[in-house]
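One structure, as structure tokens, below. Some questions next.
Note that one protein chain of the assembly has been removed; the remaining protein chains are unaltered in position.
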Amino acid sequence: MVMREVKGMLSGLGVTLRTMFEPAVTVQYPHESEDPPIRARGVIALKEESCTVCMLCCRSCPDWCIYIEGHKEKRPPRREGGRERTAGILDRFDIDYALCMYCGICVEVCPFDALFWSPEFEYCATDIRSLLHDKNKLGDWMTKVPEPGPLESGAQVKGKK
Amino acid sequence: MSILALDIGWGTTLAVKTLVVMLLIPLGALIFGYVFLFKMMAHMQSRLGPMESGGFHGWFQLVGDGIKFVQKEDIFPEKADRHVMALAPFIVMLSTFLVFLVVPAGPRIVVAPLDVGVFYALAVSSLSVIGVVMAGWASANKYALISALRATGQLIAYEVPLVLAVVGVVIQSGTMSLQGIVLAQRDGAIFGWDGIGHPFVLTQIVGFTLFIVAAQAELTQPPFDMPVAESEIVGGYMVEYSGFRFLLFFLAEFGTAFAFAALAATLFLGGWALPGVHGGAADAFGPVVVLVKVMFVAFLMFWARFTYPRMREDQLQALAWKWLIPIALVNILVTGALKVVF
Amino acid sequence: MTVTPPGFEVDPSLLRHLDGAQIGVELDNGDMVLSMGPQHPATHGTLRLVVRLDGERVVAADPVIGYMHRGYEKLTEFRTYPQVTTLVNRIDWLSSFANEVPFVHAAEKLMEVEAPPRAEYIRTALTELARVATFLLFLGEMGLQVGAITPTFYGFRDREYVLNLIEGATGGRFHPNFNRIGGLKDDLPWGWVAECRSAMRKVLDACDDFEDLVLGNPIFEKRTRSIGIIPAVIGASYGVSGSNLRASGVDWDLRRDGEPYLAYRDLDWKVWTHPDGDSFSRYWVRLQETRESARMVLQLVDGLPSGPIMAKVPRVIKVPPGEVWVSTENPLGEMGYYVVSKGSTGPFRVKIRSASFSNVSILPWLLKGCYVPDVISILASLYFILGDIDR
Partner (left out) sequence: MSDEQPEGARPTADGGEAGGAAGSGDGIEAAVAPSAPAPPALAEREAGLLSRLRADLGDGIVEDGNACGGLVVRVRPDMWRRAGETARDKLECDYLSFLSGIDWAPASAFCGEGRGDASTPQQPSEMDFGTAGSAGRFQVFARVASTGRHWGVTFKCDVDEEDPHAESWVPVYPGADWHERECWEMYGIVFDGHPALRHLYLPSGFEGHPLRKDFPLLAREVKPWPGLVDVEPMPEAAGAEGGGE
């Protein structure tokens, strides 16, 4: 009985000593940084041209953190005889990242693929008001949107974004 | 009164010696804290510990903490007993200083070569209990009160095995003065062969382990850290302290660890004695040798601290009274018998 | 009207542990009422335990909860089904993927939609990964509560590998939002299977480390053996479920015994039970279950069928009217949803049955007559998450 106890005590010491000589796992963030995987949901990027101000993302956002304002403009008809088309032009498209919970419903529900995920995460701010990213800031994030990576073998490849 | 045979009057030697000791404690505490609590603990938990402050491997971290604590406000709870609470850290600090007076660091480098060195050191080290109880009771906080009561039970219960563990050494060296013990270890021989002198750890291995275990309990370090069990009573008797007094408690904790490691190194590992070094050189190398041995002993104590969970109150008392003390008595019996025979 | 909580009026017949203590005498023996929490390192978040002490023995304990109450059942009435899945995985935030599975199954049952086999396999793999991540944190954190600092860091370090896996596949470490009614949002990225195999091997090594460092340690055994014993009958009547009940010897695991769900019937795995029912056996059962889950993930990844991952489901989901109760074996215990639908795009009423709520409701009975340090080791061994209790 006592031998089992002594063995238990020593095996515990063995584990800590072995770990002491193994390399530490810490990544010293400011100097070296672990790059997040392709699909990481860091920030939402907006491709303004394909947005038709249909408000679907704004409606299906659980946190109500997307603010959209748009107006209608006349567009020349596609074929010369056709009637004039009206297209929605975006005036204001803000996402309030202080409220956003990164669930991704807006990116998925957008029928025109105007919203994309980007693994960029270094946009913290000292003032909470500056977490409200406006249209052009969301446009800038477009440059950071990676190509969707290849899928695992056996996956049925669909044109999903 | 002289240090290194330079007789420079009584007053100044006393001043120099107290200055050395006053410097030794914070320095020792800082080194211990940094090496063991930051670096060694970190690597044992597969992380790096402080790397940023002070450039190379974060050496400035602990000094920075010290400065931070000094400039923090010293808060006393409204219902607390101000004077008792203010005095408590100094009493705990006092016991650490007094222990260093007798620890020799070389043939002639010792503050006070008392003949009753060991007896004095152990007696003084139990002073910290009073400081802990004062802190626990005066800070009018339920958690602190529980912690103070736990501390009394624990520190007193582990005084006895601490003293008994040392008795074996005293029997073998025949003297109680630490200087004498070190000399006995340097010149002694194990059954005639005196290649590396006679460090008592070889023959007194039982005494050494008992001393380490009892010292671990005196320092309230895991596996015996009930008084400061953060998951049960949130910081124990130090919970209401802040600022400079908390720094004193922190320094006292590591200072006492430094003191007990020094005592263990002197009693069991032969203090400043190195097998082939005599005379003047011993004076020069003495402190370095002691430091290395202290680091080794401290490594053992902190190693246990970072590995083991903490015991419960009654289990702790049971361990002291039912296991440590009987073993210590048996050890004394065997040492005495062998002493008579050889 | 202030009602004295049960246990605070002295009723000697109940306190069978305390025959020696001077309980029940009319004179006020000055018991100390200690409030542990809501900011207390041992209460995993904002649980407040008002404990009446006689010396260091607990006379009565009354957990006060509600500091983390977010009113989920009210929120679900104002959300559509896809929005509810993002809401619901924040209940037990450590194994968030596992929370979504029963809700998605409830909706699929009502709509009579079947998720394709590949989606079922990936869902099972991610649920078991969530279980491994939760238990790794528990294995480390139980050591911390009982005093050993080092296991916590091993727990977090090994959990990191699993979280990277989940983030690689779903995009989110804590809140994957990967479940859709009828399947999954996307398929696995390239190289995920290989990474998953190496991570699972690391997890299995980590379990051996925990075995040596914590389980084998005699001090840990002294601190947890025969502490906080839950008899099977009383545990079941309080609704205790999952590893806590299996540690009391009840051989009941919804993955095997309940209605067949996900891909558990294609795997061979063992349900671990322990006869004692004390804190030690709860730790032991969870350690074995971590190993079992890691092996399950390896089997799943080997047998991954190919094919689509999303069934044919209309773009705007309207669930036909009806009621359904689906409960699954979450890492913390039985988690179930009683979904009442009236044919709209959102549920009419969702009763969320979370495991920790019942696991913690046994505390007043369990903590009578034990020491203060034991309270901590019992709280740690029950392993509850505050979001799970307060919903």
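All chains are identified by letter, namely A, B and C, in their written order; residue positions are counted from 1 within each chain.
To be clear about the criterion, a residue touches a chain if its C-beta (ideal position, glycine included) is under 8 Å from a C-beta of that chain, and two chains touch if they have at least 3 such contacts.
Remember, predicted model here, so these are calculated numbers, not experimental data.
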Practice task
Counting contacts across the entire complex, name the shown chains the missing chain touches.
Solution key: A, C
Practice task
From the listed residues C:336, C:369 or C:387, report the one that touches the chain absent from this view.
Solution key: C:336
Completion exercise
Of C:39, C:198, C:237 or C:306, the residue that touches the missing chain is C:237
Handout entry: chain A, residues in touch with the chain not shown (by the definition above)
Key = 52-56, 58-61, 64-72, 86, 88, 111
Practice task
Could I get the residues of chain C that touch the absent chain, sorted low to high?
Solution key: 2-6, 65-66, 69, 71, 73-75, 77-80, 109-110, 112, 232-234, 236-241, 245, 250, 252, 257-259, 316, 318-325, 327, 334, 336, 338, 340, 342-346, 348-349, 351, 353, 357-358, 361-362, 365, 390
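In this section, only the chains that are shown with their structure count from here on.
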Practice task
Name the graph shape formed by the protein chains and their touching pairs; answer line, ring, star, complete or other.
Solution key: complete
Problem - Central chain of the complex, centres being mean CA coordinates - result: C
Exercise for the section: Sort the other chains by how far their Cα centres are from that of chain C and give me the top one. Expected result: B
Exercise for the section: List the centre-to-centre spacing of chain A and chain C in whole Å, with centres computed as mean CA coordinates. Expected result: 28
Exercise for the section: Could you tell me the distance, in whole angstrom, between the mean C-alpha positions of chain A and chain B? Expected result: 55
Completion exercise
Taking each chain's centre as the mean of its CA atoms, chain B sits from chain C at a distance in Å of 44
Practice task
Quick one: which residues in chain B touch 2 or more of the other chains?
Solution key: 44-47, 306-308
Fill in the blank from the handout: The positions of chain A in contact with two or more other chains are 9, 12, 15-16, 19, 25
Completion exercise
Listed in rising order, chain B residues that touch chain A in their complex are 40, 42-48, 51, 303-304, 306-308
Practice task
Mind listing the chain C positions that touch chain A in their complex?
Solution key: 79-80, 82-83, 86-87, 118, 150, 154, 157, 160, 164, 167-172, 175, 177, 185-193, 209, 212-214, 216-218, 221, 304-309
Fill in the blank from the handout: The answer for chain C against chain B in the complex is residues 32, 34, 40-42, 56, 143-150, 152-154, 157, 213-214, 217, 219-220, 222-223, 371-376
